[in-house]
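Omission of a single protein chain aside, the complex is shown with its protein chains in their original locations.
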Amino acid sequence: MSEPTAAPAAPASAGKPRSLWQDTWDILKHRKIFWISFALLIMFLVMAAFPSLFTSKSPEYATLAKSMEPPSSDAWFGYDLQGRDVFARTIYGARTSIIVGVLATVGTVLLGGVVGVIAAYRGRWLDSLLSRIGEIFLGVPYVLGAIIILGSVAPVQSNPGKTMIMTVVIVVLAVLGWPVLARIARSAVIQAKHQDYVQAARALGAGPFRIVFKHLLPNSLAPILVYATITVGSYIGAEATLSLLGIGLRTPVISWGIAIADHTRYIRTGAHAMLFPAAFLSLCVLTFVMLGEAVRDALDPKLR
Amino acid sequence: MRVAKGAQIVAGTALLALGVAACGGGGSSTGGSGGGSNPRAADGTVFIRGCEPQTGFVPGNINEVCGGTINQFVFDQLIKYNSDTAAPELSQAESIESPDNKVWTIKLKPGLKWSDGSPVTAKNYVDAWNYTAYSPNAQNGGWWFGGVEGYSDVATEDPDGPDGPKEAPKPKSDKMSGLEVIDDLTFKVTLTAPEAVFRTKLGYTTFSALPDAFFKDPKAFVSNPVTNGAFKFVKWDHNSQIVVEANPDYVGTEKPKVKKIVYKMYKDDDAAYADLVSNNLDFTELIPPSALAGDKWKSDLGDRAIEGQQGVIQTVTFPLYDKEFGGNADFRKAVSMAIDRKTITEKIFNKGRTPLDGWISPLVDGYKTPGACGEFCAYDPAKAKEYLDKAKAAGYTPPKEYPIWYNGDSAHKEWVDATANSINQAFGPDAGVTFVGKAVPTFAEFRDIITTHKMKGLFRTGWQMDYPHIENFLNPLFKTGAGSNDGLFSDKELDAKLHEADTATDPADSIAKYQEAEAMLTKEMNAIPLWSFGLQAGTSKWVTGVKVTPFGVLDPLSIAIKEA
Amino acid sequence: MTEVLPESKSSNGTYGGALLEVDNLHVEFHTRAGVAKAVNGVTYSVNAGETLAVLGESGSGKSVTAQTIMGILDMPPGKIANGEIRFRGTDLLKLPEEERRKVRGEGIAMIFQDALSALNPVFPVGWQIAEMFRIHRGMSRADAKKKAIELMDRVRIPAAKERVSDYPHQFSGGMRQRIMIAMSIALDPEVLIADEPTTALDVTVQAQIMELLAELQRESNMGLILITHDLGVVADVADKIAVMYGGRIVENAEVHDLYRNPAHPYAKGLLESIPRVDLKGQELYAIKGMPPNLLDMPTGCAFHPRCPYRQEKCVTDVPPLHTISGTRGSACHFWREVLDGDAQ
Amino acid sequence: MGRYAIRRLLQLIPVLLGTTFLINYMVWQLPGDPFAARCGQRPCPDAYINAMRAEFGLDQPIIVQYWHFLKNLLTGDLGVNFNNVSVASQLAESWPITVRLGLMAVAIEAVIGIVAGVLSGLKRGGFLDNVITISTLILLSLPVFVTGFLLQWLLGVQLDLIKPTVSDGAPFVELIVPAFVLASLNLAFTARLTRTSIIENRRSDYVRTAIAKGLSNRRVVGVHLLRNSLIPALTFIGTEVGSLMSGAIITEGIYNINGIGGLLWRAVNDHDFTIVVPIASLLVLVYLLANLLVDLLYGVLDPRIRYE
Partner (left out) sequence: MATPSEVVLEVRDLVKHFPLTQGILYKRQVGAIKAVDGVSFELRRGETLGVVGESGCGKSTLAKLLMALERPTSGKVLVNGKDITTAKGAELKHMRRNIQMVMQDPYTSLNPRMTVGDIIGEPFEIHSEVVPKGDRRKRVQELLEVVGLNPDHINRYPHQFSGGQRQRIGIARGLALQPEIIICDEPVSALDVSIQAQVMNLLDGLQKEFNLAYIFIAHDLSVVRHISDRVAVMYLGKMVEVGTDNQIYDRPSHPYTQALLSAVPVPDPEGREQRERIILQGDPPSPANPPSGCRFRTRCWKAQDICAEQEPLLEIRAQSGDHPTACHFAEASDVVHVS
């Protein structure tokens, strides 16, 4: 006995039934960091859903004469190069940035998860094949892949609209990012696969679907979850890089990435135009990562 | 504790990275090693900003600015343009004469030499021109000789276009009948029709001579040329630098003041600028928008800043071949009047560009004020709306979203967005049309869409003069079927007027006719003039006397190293 | 050779008490769910050449006590609330960390249940043994390695010389435990704590290991604290025995006395509940219920919910460790009835 | 292990073939004629375009082109690019620079990331942990061009501590800041990974054993704990070598480093597949080899891993 804290003999009579998730919740409830990041997340989500709650100004209305004017009581974050209100653009940018970050992550998780689970579950040659395909995708330089997919999926001649542009960027991020997640999912599932309860389920005659969805997936989620939260953050940043190269999001879309890419060079004349969106972006990334960390710490009994 | 320090550094750097933003408004940089001796003086070398040429040192094959710039350093042409006034002056030619603007007799100065010691002869010119024009040689500049008699014998068109199955037939001859060597220093050029601007054109790189050495091994020449200019070629490290050094045998009136010029290649204008500010680079003619903003560059560089004009204009063009986006004349005028050129040039370019009210660069022969465009190039939201209504009444319904296209790989986004915003705000929210800046990722794709006539919306066009003459801004752009008539504009009257101007023998008369032609552009307004380019350049504290030509490049003879 | 020790071995005679004494030790774990009192006033001692068996189930506090002696308790969440651990009369808990460290390995050494996880997986076993000599004795790499091979020979690892550079995972469970033992006896410690040393091993290997330990103890006159839950192993090797339950010692006895006639209902229940290879019983006696929850200990005697001798008093009063005779003690209000075998 | 390595190397062949073909094919799919843009605002003469297309085999089907590419590759002839400059010589010039930059970035990432991770893991939940967490995450969230540009201005122009751009030979000292910028993205990952494994291993039995052996705290942490906790971080960093090199495009642009990234970026913009394909293949090869190396390294670091 080396873990006296595990207190295996929970009194059989005490309290209501609690699930592992509820236990996790109990731990989370007492974490300051969780509440801070949770509050921030809610703020960002509300911002994304109802930007007009935060500002009455239009993010698109440009008064060129006010170009790069610094923050004032009139415009809290000042004006950008085109003379648009930086505060309004930062607020409205949240939606795109969060949607791109979250959906690209969801895409990555789905694609990578499916491939990883299949590779781990079926093993043998299929595992090798999928792993090799993943290597090809990881090996191809990111920017090259992005240009090619962006160029061939939504050729500019077709004059893609907002939704199309966002969809394509999301697809690009997911298509180029899935192999990493597939690896994580694969190793998590392989670990879970050798657990006794999977053997027990097989002995009961459970089919592959039941084993994967009831037994393997729920027990492989933690590492995927943690990676996913970091990924949301890095995707929001990657979106900015693609914008800088002129192949990512672009007008008429409003996003933090575009704002940063457009104004990084102007930092000396008007840092505010870049700094405020960048601060929001960093805060948002921090929010997701902290949330992921908090949940992971709470989920993982080893780290308690 | 050893490790603890490391962590503080990590944390510190991250905080620093944020902190820097707060002190972004700092003054001019001290840079360099802080005065004292001039490091350039020791070996007389200066470093200027450059970029990797697409083709090597064969003047007839060059058509982009990276190669063009360095070629101008090493090749002299028959004439050169004055670096202050852009006026053509004789350079290698002693005289260029024609009684009728059709037959030209060109005499070379005596004693001109190639860098391998051989003399520059009339034959060198005739051979070079024939080589460039001969279509199997696939030289980019071949079409420049289209006006020379016998050009059609040396250059054949591919009957099916570049993608067609048939090869172009082999030309009848490899020599143009219009070129004739009279003696060692004289040759005669016969044109198919009189051309008033022929003399002015001769300063363009394509009209350079080629030494005999070239014809022995054209391939080797590409990267190791024998030249006749003020500087001679030393070495070319691809993607990194080209080095040229002063030609001791140069016979021109003005001699190089530095021993060596290193043409250092940059991928990024900001990087070059950062090097300039810290005196690691001695000259750049590209001050990035970030430094132009708020006139930072002037405070950064102080008296090292150079301002001027260059023969480049910015326009946007309508795809007249497309019904939906081509619009009608009133719509096009409405758009033009909805663009606040003044505010854009002030805010986006910090007055680095000048609003245009015509289609001609202010630098060239034939420019006049007020410009031909007149009221249609003046910002007037009320009138713009009026014309928009007129356009609609005439049956044109603009699409809901109207793009302005540009290539995303260089710095156009800011002004295109500003232009779109200006139009939108002038038209008002009820206009039923929203202008949006849209980027085509690369210039290659952009050009491809333009040349295949698939543009759906306004698109960025611009013109950098080849030689300083009004003709250069009209013929290639607006003549029916002209090479750079990207919007497929066609106006028979205009074509006729241009032909008149082309063949007029009196230069002044010719210019007047070109101006008349320009005025006719207001009728259709197929392209909207925006602004002409100013010139912003800068030098390090180590050099002096730097002049920039109207073409926007360094005059290599002007640059000199400061006395220590 | 042991000038670093608070008291040198040669002064053995000058100190009258036992070699190692644990006195009224209290250890708590501060967790999110509350304070778990893992060790609740444990007192025991061991002398040179003597084998003390500490018997108890998971959560009884036997390992925590051992870890506290060794100073390898995770703090936090662990906290020593009270008590002394005297080694040759010096309270280890009051020693500065630097001196405490010197006691580890040289004065007191420890072997663990799971040798595979207790040995560092990325270093060769020889290196891990030699580390003792290099760090404590400042020997050169080559000398230390030689000593390591000698030790591996001594714990009867076949072909020690060839296997000195192998990694822990390349050995069988029994061999790994031998390596653990070799490492712990490297510096001739005076007390060896063996925390369930054979639980993970097969019976045949268990027999080998126990024999080896006994032999090593004879050779060097070590005091041995054997922590186990296996009554069979205890019967084979122990001199005296301390039975732990719920963080307390419930019975203290010479090994023969305990097996002959246990004085605490828990010890009695344990003895009756083990199946025996030499007997085939009808139905096993089973102690009902479950071990106590450390976060929510029963009032009074911790064993009372499971005890057949339970009375009112047991629910309210914590029984002290009654002295029965000499060193024998039982923490049961009704130890007499237990000894007489009258369950109610 | 040798056999394993050989098998993995053999497996590289189909992956490489697949990748090179894919890249060839994808570059082909890009809209825009590579030669149409080579004459500025003017359309290029047909004669020129035809000659270039014939010279570079664009008039042939993709399979034929791919075959030529393979054939040339095997004979070690990479040909010339659209600018008629030898591809091999360009690679030879820029490759070592990018390798140097990439390796330095890896070194910086390893040193800073691991030190930060160890510190925050040991002081889990403490002030230092939070500072490290937040600062590495800010680095993670800032796009690389922001970091690059800020450091260039701050250190290069304002404080004049470094040259704003890297000079021709890309000497070691001048590459430090660009390498840091390149590493900044992954720093957070490395630190997190190290932190997690430190926290996990800190409670492990062998650490307990090491303490019980009477070792000093420094030795317990520095030898026993660190060696085991490094494995995940080092393998992560190893797989990053390849992506750092292909990810250098922006950093190389900002600091005007004459490496693979700039070459690739320009070639992509010019649709110059004569450069794109070899570089991309090279990067994929490096990535795969780095992965292989990491797997082998894993076996060295963790003797429990066996290869069959």
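Order of writing sets the chain letters: A, B, C and D. Residues in each chain are counted from 1.
As a convention for this text, contacts are C-beta pairs under 8 Å (C-beta built on N, C-alpha and C of every residue); 3 or more make two chains touch, one makes a residue touch a chain.
Just so it is clear, the structure is predicted and the values come from calculations on it, not from any experiment.
The residue from A:57, A:132, A:162 or A:210 that touches the chain not shown here is A:210. Checked against the full complex, the one of C:98, C:278 or C:312 touching the unshown chain is C:278.
Checked against the full complex, the one of C:108, C:225 or C:287 touching the unshown chain is C:287.
For chain C, the list of residues touching the undisplayed chain reads 57-58, 158, 172-175, 202-208, 210-211, 229-236, 238, 255-256, 259-260, 269-271, 273-278, 280-281, 283-288, 290-291. The set of chain A residues touching the chain not shown comprises 8-10, 12-13, 17-20, 23, 195-197, 199-207, 210, 214-215, 218-219.
In this text, only the chains that are shown with their structure count from here on.
The geometric centre of chain B is 88 Å away from that of chain C, both derived from CA atoms. The geometric centre of chain A is 50 Å away from that of chain C, both derived from CA atoms.
In chain A, the residues that touch at least two other chains are 2, 147, 151, 156-157, 245, 265, 267-268, 274. The set of chain C residues touching two or more other chains is empty.
Interface of chain B with chain A (complex): residues 21-22, 24-26, 270, 288-291, 293-294, 296, 340, 343-344, 347-348, 401, 403, 405, 408-409, 413-414, 417-418, 420-422, 425, 434, 436-441, 445, 449, 454, 456-457. Residues 61-62, 64-65, 67-68, 81-83, 147, 150-151, 156-157, 159, 161, 245-247, 250-252, 262, 265-271, 274-275 of chain A are the ones that touch chain B when the two sit in their complex.
By the touch criterion stated above, chain A contacts chain D in their complex at residues 2, 128, 132, 135-136, 138-145, 147-148, 151-152, 155-157, 230, 233-234, 236-238, 240-241, 244-245, 257, 260-261, 264-265, 267-268, 274, 278, 281-282, 284-286, 289, 293, 302-303.
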